[in-house]
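What follows is a short report on a single structure.
With one protein chain withheld, the remaining protein chains of the complex are depicted in position.
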Amino acid sequence: MSVRDVLSPFAAWKHLFRDPVSIKDPFNREASERYRGFHQNDIEKCIGCGTCEAICQNGAIDMLPVSGVDGVQTRPGDSGLRPRIDYGRCCWCALCVDVCMTGSLSMSNAYKWVEADPDKFRYIPGVDKKHWDDYEHGYRRPEGHRLNAPERIEMPELEPGERIDSFAEIVGGYSVEQARLEADRCVTCGICVATCPTHMPIPEYISAVRDGDYEAGLKLLYDSNPFSQICGKICTRRCETTCAASHEGDPIAIRWLKRHITEQVPFERYRAIIGEPAAATGHSVAIVGAGPAGMTTAFDLARLGHKVHVYEAQSHAGGMTRYGIPEYRLPFDTIQREIDLIVSMGVEMHYNTRIGADISMAQLQQDHDAVVLSIGLWLGRSTRVPGSDHRNVYKAVDLLRRIRDGEQLQAPKSMVVIGGGNVAMDIARSMARLQQQQHGQIAITLTALEDKSHFLADPVEIKESIEEQVTILDSRGPQECMVDDQDNLLGLRTWRVHSIFDENGRFAPSYDDGDEMVHEGEWVVEAIGQMSDVAILGDELTEKLDWNRGRIQVDEDGRTSESWLWSAGDMVRGPDVVHAVADGHRTARSIHAHLSALDKQENA
Amino acid sequence: MMQSLYDRLKDRFNLGEFTGRRADLAFVTVSREQLRPLLLHLRDLEGFTHLVLLTAVDWIEDDTFQLTYLLNDRARARDIGVRLMLPRDDTQMDSIHDLWPTAATYQRELREMFGIDFPDSPRVNEDFILEGWVDIPPYRREFDTLRFARETYPERPGRETHDPATYMKQQLYPDGEDNG
Amino acid sequence: MNEQSTPPAEGHRSGRDRLAASTTVAEILETAITFEQTARDFYRQLTPKVSKRIRWLVEELAEEEQRHYELFSDLLERDDLDEQIEAVIDRPAADTRFSDCIHLPDLGEKPDDQTVLQYAMGREHAAMEQYRELAESTAAGPIRDLFRYLAAEETLHKAELEKLYYETIHSGGV
Partner (left out) sequence: MAEYPDRSQYPAHLPDGSCDIDLSSGKYLKLWQGPNHPGITGNMSVELTVCGDEVVEGRTHVGYLHRGFEKLMERRTFIQCFPIVCRICVPEPDFNEYCYAAAVEELAGVEVPEKANWIRTLILEMGRVNSYLMYLGGQAGAFGQGVIGQWTTYARDLMLDRFEELTGARIYHMFILPGGVRDDLPEGFDQRMEETLREIESTLADVHDTMFRNAVFKKRAMGLGRVDPAWVDEYGVTGPVARAAGVAKDVRSDQPYLVYRELDLEPVIAHESDAYARADVRRRDLLMSVDLIRQVLARMPRKGPVMATLPNVLHWKIPRGETYVRGECSRGEYGYYLVTDGSGYPRRVNVRGPSYTHAMALLEKLIVNVNISDVAGLLVSLHTYPPEIER
């Protein structure tokens, strides 16, 4: 202790004339650029997946319907819900912003808000307008800061060089570890379920993969889709187009995870997991066509105890999955296992039985309590351009059927395919394999009316076709199949197409005859539209039935104007396996209700 | 470093499972009889003079409490966690307040939060954090904080939420069917 | 391009001379109305012949011709005819070359949907060409405007048919 200790504190007096250090206008101080203030939500970008709600450890977020506000509505890919935040609970941690699947949610740097009514502090950002909605600054998820893995686990596949000379299956399937990593990426929002035509419980079966509980997963699959093994390989996976993860990353490989479950459970266990059919009801149902729609109907009805007879013109069941999809995408044994499982429920199959020739519709009507028509789209359309009646102009569906029926086709040295859909890719790739096997080289040109961005085929199919040396020319309109004096097919002449899609997304191609090309080909294969062979119904039934723009008119349950006849699958819904499955379920429910009503009438 | 320590002490104190975590951190399981001799040895002969913490883990599925005595040897920059497994139905343990006076505070908390008793520990029965608590010791796994909160505090009215998948089903395909 | 001897096309052929010779707007409209009427009756006669499955198509075509018939008839009734035509004449109705490339079929006894569509597009195209040529060879004035108007109407209909054709034949599955 010294004199200095007494004098030194007087140093404080030096601040006597110092300017105040406090902020002059504390009421209008702007927070820092990345300040975490009140939320902003771009509600057009938001899909209402509720991942923000899921991660909020305070339970501050509720998902509320806001249909009608600023064009938000419940539709595939958008729940129509938007997050409401309770600022009595929010702790400003911004995990909701970090995890937001679309990047719609952010925080402004507004932090002052005075209100007498506490309930006001509970609002839906973007819907309940606030003055900070347009604030430029605030917390946005920084680049590279992700709380969920945005990239898909790559699927092991055969390389183009390994697969081009055989029909061996290309996709290898996930290992358990890969599948778990992929399943881990799913945020379990369930937005996809509405998009799946048959509404498979997608988040639940993905959770089963995550937990390694494959038997539970298989049960979930088969309760909603008896074509799960097949769909696990070739489903058009519309669900993945609405996957929340697709907005800022790759969608979850939902199809591959389904496939993974079916591969992890030994096939011998399937039957026990799916369970026994109910006791026989004494009712009998005839199904025409053993494709996905017909066989799904058969599966459902058989499980309910009804006697089901399936009439199939071909020697095998599976419909287009069996006769339309190449083996490298869908091996026979997968289809066979699926069919065996359905048949094991007590379904009786009548192969090589053609309606109209071997048995009539009238006969079916007489012998059964209900009849289902599910004959698919087996007739290929023709462009009918000049020369298209040449013997070497084929229809893709016919060729695919012949290949899958085991016929040894002699592949031409060169070939042109007309069409830009999956069938076009299927035939191009199948023929490429035959060319490689027989000639050691591939010469296939695929021409499509549409430009690349509007191709109807799955982008993966396009990519793999190119890998397999198929030359793809977009925006080409077929004009003529050129034939020389000796009646040999020379190839296809096309004009350039100016693709114009109108405001409704409808397409009216227009041609530019100044841009003409001739594509050399010993064969031309038309892979355009397909239609149903409804001629088998006969004139009388055709006249009786109501029709809707070329398709049999059915009510929402798939029932036609004839009370005993239902129709399902591609022929009423257009071509798609999983839609056909959904249709099969719907038809089976309707028939079951009808048969139950019959029982009640009898009892009464 | 930790492995060699374990190898030296293993037989002498009849040590159980050894878990090397880092070069400077390991955990080892010890029996109740050997706990005090081991702690004394570690403190007085191995340099582990600092009791970092004493706490419990409830392995309710194994009917066991794990007591963790974490000791630090500053000179050699290393830590050892001594695990002691205590049956959940016999929750009495010997106090170590005479080895580290500060242990009394930890033991008092353990009695209150886990219901693990240390009979000789000073003031062990005095309330520590929870005055007037009548429920089961709250850090035991079977104490459900969410249920407690729901029963104790009223929910603020006006809350409702919707599961996206369920809501979409109601809106788009209420009968389980899609007509699109 | 359609020089074949199917009935409505023939009607157009002879009608063309009649149209070229017409001197008043009313005369032209009356001739055009007759064309639409002929086409409508053709489709109506065709309806029972085709399969019930595609009857909708023929019915729609008949309805569309009927709509044109009514449209032109209404126009004829109006006092402000010239103004009306002027008002719509600038409507852009770009011709697209798609149906031009469709080989015009022989309808035969039981035509299918593709045949009918091809035929209908051919008919719309022929009519469109005809009105357009007439417009080009007519001096500026209300008569040329009327031809352009009629050409625009036919072009619009043709475009609708082209979309339907694409959906049915190229991308669709029915």
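Before moving on, here are some points about what is shown:
Lettered A, B and C in written order, each chain numbered from 1.
Note that a residue touches a chain if its C-beta (ideal position, glycine included) is under 8 Å from a C-beta of that chain, and two chains touch if they have at least 3 such contacts.
Values in this document were obtained by computation on a predicted structure and should not be read as measured data.
Considering the whole complex, the hidden chain is in touch with A, B.
Only one of the listed residues, A:75, A:130, A:146 or A:337, touches the absent chain: A:146. Touching residues on subunit A toward the chain that is not drawn are 1, 4-6, 8-9, 11-12, 15, 21, 31-36, 51, 54-55, 57-58, 91-95, 98-99, 139, 142, 144-149, 181, 184-188, 210.
Although one chain is not shown, part of subunit B still touches it, namely residues 19, 21-22, 24-25, 27, 49-53, 55-58, 68, 70, 74, 77, 79, 81, 100-102, 104-105, 122-123, 127-131, 138-139, 141, 143, 145-146.
Convention: only the chains that are shown with their structure count from here on.
In terms of inter-chain touching, the protein chains here are arranged end to end in an open line. Top contact pair of chains, counted by C-beta pairs, is A-C.
For this pair, subunit A with subunit B, the centres built from the Cα atoms lie 48 Å apart.
Inter-chain spacing, taken between the CA centroids of subunit B and subunit C, is 87 Å.
Those residues of subunit C whose C-beta lies close enough to touch subunit A in the complex are 51-57, 96-98, 100-103, 105, 113-114, 118, 159, 162-163, 166-174. Per the touch definition, subunit A reaches subunit B in the complex via residues 48-50, 53, 61-65, 67, 74-76, 79-81, 86, 88, 119, 122, 189-191, 193-194, 197, 199, 203, 556, 582, 586, 589. Residues of subunit A that touch subunit C in their complex: 377, 381-386, 419, 421, 449, 456, 477, 479, 495, 500, 502, 506-513, 528-532, 534, 542-543, 545, 547-551, 570, 574-575.
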